[in-house]
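All protein chains but one are shown in place.
Which chain is which? They are A and B, in the order written, and residues in each are numbered from 1.
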Amino acid sequence: MLLMSRLASLESRRGWQVFLILLVLTIVLVPVLNLTLPPESPFHVPTYMLSLLGKYLCFALLALSLDLIWGYAGALSLGHGAFFALGGYCMGMYLMRQIGTRGVYGNPDLPDFMVFLNWTELPWYWWGFDQFWFAALMVMAVPALLAYVLGWLAFRSRITGVYFSIITQAMVFALMLAFFRNEMGFGGNNGLTDFKEILGFNIQAQGTRIGLYVASAVVLALGYLISRFIVTSKLGRVLMAIRDAESRVRFLGYSVTNAKLFVFTVSAILAGIAGALYVPQVGIINPSEMSPGNSIEIAVWVAVGGRGTLFGAIIGAFTVNGAKSFFTGAAPEFWLFFLGALFIVCTLFLPQGIVGFAAQMRARIARKATPAPEEVGNAASKHRA
Amino acid sequence: MVRISGRIRAAAMGCAVAVSALLAGAAQAAEPIKVGVLHSLSGTMAISETTLKDTIMMMVDDLNKKGGLLGRPVEAVVVDPASNWPLFAEKARELVQKDKVVAVFGCWTSVSRKSVLPVFEETNSLLFYPVQYEGEESSRNVFYTGAAPNQQAIPAVEYLMGPEGGSVKRWVLAGTDYVYPRTTNKILEAYLISKGVPKDDILINYTPFGHSDWQTIVADIKKFASAGKKTAVVSTINGDANVPFYKELANQGIKATDIPVVAFSVGEEELAGIDTSNLVGHLAAWNYFMSVDTPENAAFIKQWHAFTKNDKRVTNDPMEAHYIGFKMWTQAVLQAGTTDVNAVRQAMYGQKVRSPSGYDVVMNTNHHLSKPVMIGEIQSDGQFSVVSQTDDAIKGAAWSPYIPESAKLTADWTFPWVCGNCTEPKFGAYAK
Partner (left out) sequence: MATFMAAFMIAGLVVCGITLGAFAASTARADAYTDAIAGLASPGFAEKAAAIEALGRLGDSRAIPVLEAMADNQLYTRKADGRLVTGSGGRDITLTDAATGEALGPATSRDLTRINANNAIRTAVGAAVGRLQIGDPDPAKRLAAAETMVRSESPDTVPLLRDALAREQVEDVRAALTLTLAKLSLSSADPGERLTAIKDLSSRLTPEVRALVTPLTLTKPDGTFAEPDPQIRAAATELLGRIDTRLMLTELALNLFQGISLGSVLLLAAIGLAITFGVMGVINMAHGEMIMLGAYTTVVVQQAFREYIPAEFFGLYLIISIPAAFLVAGAVGVAMERGIIRFLYGRPLETLLATWGISLMLQQLVRAIFGAPNKEVSNPGWMTGAVEAMPGMVLTYNRIAIIVFAIMVLAGLAALLRYTPFGLQMRAVTQNRSMASAMGIRTGWVDAMTFGLGSGIAGVAGVALSQVGNVSPNLGQGYIVDSFMVVVFGGVGSLWGVLAGAMTLGIFNKFLEPYAGAMLGKILILVFIILFIQKRPRGLFALKGRAAEA
């Protein structure tokens, strides 16, 4: 009963309505429009759009995870690509093992690239990945472990602000270089690819695609609720206090290290799950996901949407990636100008992102009955109201 | 929020309408045949790939001037996958499913090809891949117009082992750490050992992408070469890393007459970024050089200069591969009388094109070309002078006989094999 009321309090009544409507729209309507309508119909959602949306959903979960640590705890991780990619690699390893003898060289145990490198047996860290449950566990455990160790090192030494960003960047860069090495046993630059099936379903089949899409949407919704649960809890308030005045919170007797460590680890797990859902949909995972530029881009999504608001992160991921997909096709020579300009305009004119801007607008429309009490930074509380 | 995204959407719609209106205005009455161009125009690979996009644009332009194909104009749909491998897959899907292109010309790196491969296989559409690569692949949906290892690496090493190349006895295999150098070096190592070169006389070295500080490695090469036997470097160093590598070589005074370096990824385009006066005599192996003296090549270069309105632009091997690929595709479409993928694929086999290198290049049933191999030495003007070339075209081998696992495999997409990696024909029973 307590749980129910806690759940209900996550969102206002209108918030729940919006949430459920969006959920139904994404989970039910899109696949239905894809499957039932003929391709000529103007409402038909073509398959490429479906897989595109599936990808965006994973990015949205990734943005959400970064928002949790950056927007609420104030620590900008420029290494979230690493957690995403590690989750992806765990899933990729499972998918590689599912290929079995259908690989190019037909080896039942070893993936093609290992056969090629003259390896004779599976390295120990690949053991167990033929089981889905194990891979699924690792998808969460590996990023969590890395985040825990890195976070423990960083938060214990009170590394904050830019320094934290730089060491996470160093971490993701080092990991990228490590995964580039063919000796690591993760396929080097090409990474893991050529997947055949997941849980026995053909990975290229329309049904599987829709299944993965729906799974991504459901997981995003769950991720949103979990994040919401955290930020509306007492811990969430402590986190926001840390963000705004870390030393003061420390002096008040809260364990800043533990609070941050917890949320960083949760954030890494969410990022890992996002990666795991992403890999079967795009069909490849390779070290370029860990390039420092990609991780900076994640921060850009969050900033564009509005950091410190969970909804904003999701909107940001959709907006930036949608713009990217559109412009790389419509203006292949100039899209970087559009994208660059978008970032600049957002930081200059929408300091609280799209969500903050919307909140500002709504406040203004409300004819300043109360002279804008909600500092735009608190768009999250706006949502709750 | 609603307002702003609405605005963005409106702006985007406006853009799209404007663009399509422009295109519609330019197009002729008949429905155009669309081909996709999938080359990075931004990011790290833009250095190499933008030229290839221009090549296809030139070919399309030329074809339209000649009246198009099957009485219809041809339209190139250009997208920018931005050197981002998953984006390659997304854009490939967009080209095939949204823009309904009938063939795609694109990709440079192996990983980008691996990334789009499932899309082309799932949608049964065609990709023309113009870059020298590691082999070990033959997809029903890809035509490989670049060189396989047996069309580049082995002839180059053979040349260096011979008296004209300086009877090299000791080998440094230096490459960037990814699949193409790994495969090439693996094949070369097996080949060299089969020719009686002891293992101690082979040094293999891998460096990361974009490696810029070559002091240690060049010093190591010098040290390795000072063992008293004639030494050569076989370089599979990728793109960006080459400029600092060659600069370091030149500055440390390594002359081609002492330690020749033969490269498989350095062509005219890469040399345009280097002062070659100190690099004279270092080598490269390709299927085409800009300096080849044939009427076909002169016409090709002239067309290129006219199209780019710049008579300093160089041509290179992957451009020639795209030229061949596009010509072949055009011929196959004409022969099939349709752009239907299955019909075109069938018509591609045995298709012949007179290439700028002056040979009749043929498409084989393993989706690789038969091409000549040329060895060129770098000149002080940034061009190559051909010092050796094969008498006949060499057939590209998808599977290398020097790698035991792959030696068993056959690629042949015609009856009775109909398979890219089989040990026995799929329809062997029917053939009997």
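Things to note:
The definition used in the following text is that contacts are C-beta pairs under 8 Å (C-beta built on N, C-alpha and C of every residue); 3 or more make two chains touch, one makes a residue touch a chain.
Nothing here was measured: the structure is a model prediction, and the numbers come from that model.
The residue touching the chain not shown here, chosen from A:157, A:233 or A:255, is A:157. Shown as candidates are A:4, A:348 or A:365; the residue that touches the absent chain is A:348. Only one of A:35, A:136 or A:177 touches the absent chain when the whole complex is considered: A:177. Per the touch definition above, the residue from B:212, B:342 or B:414 contacting the chain not shown is B:212.
Among the residues B:270, B:317 or B:412, only B:270 touches the chain that is left out of the figure. For chain B, the residues in touch with the chain missing from this view are 41-44, 46-51, 163-166, 177, 206-208, 210-213, 215-217, 219-220, 222-223, 226-228, 240, 243-244, 247-248, 250-253, 256-257, 260, 269-270, 272-275, 277-278, 281, 283, 377, 379, 382, 385-387.
With the whole complex as reference, residues 76, 150, 153-154, 156-159, 161-163, 165-167, 169-171, 173-174, 177-178, 180-181, 292-293, 296, 299-300, 303, 333-334, 336-337, 339-344, 346-348, 351 of chain A touch the missing chain.
Keep this in mind: only the chains that are shown with their structure count from here on.
With centres taken as mean Cα positions, chain B sits 35 Å from chain A. Of all residues in chain A, those touching chain B in their complex are 46-48, 51-52, 55, 104-105, 107, 113, 115-117, 177, 180-182, 188-191, 193-195, 204, 282-284, 286, 288-289, 315, 319, 323, 325-326, 328-333, 335-336, 354-355, 357-358, 361. Interface residues of chain B facing chain A in the complex, by the touch rule stated above, are 1-5, 8, 12, 15-16, 19, 41-42, 78-82, 84-87, 89-91, 93-94, 96-98, 110-111, 114-115, 117-119, 121-122, 136-137, 177-179, 182-183, 186, 206, 208-209, 403, 405-406, 409, 421.
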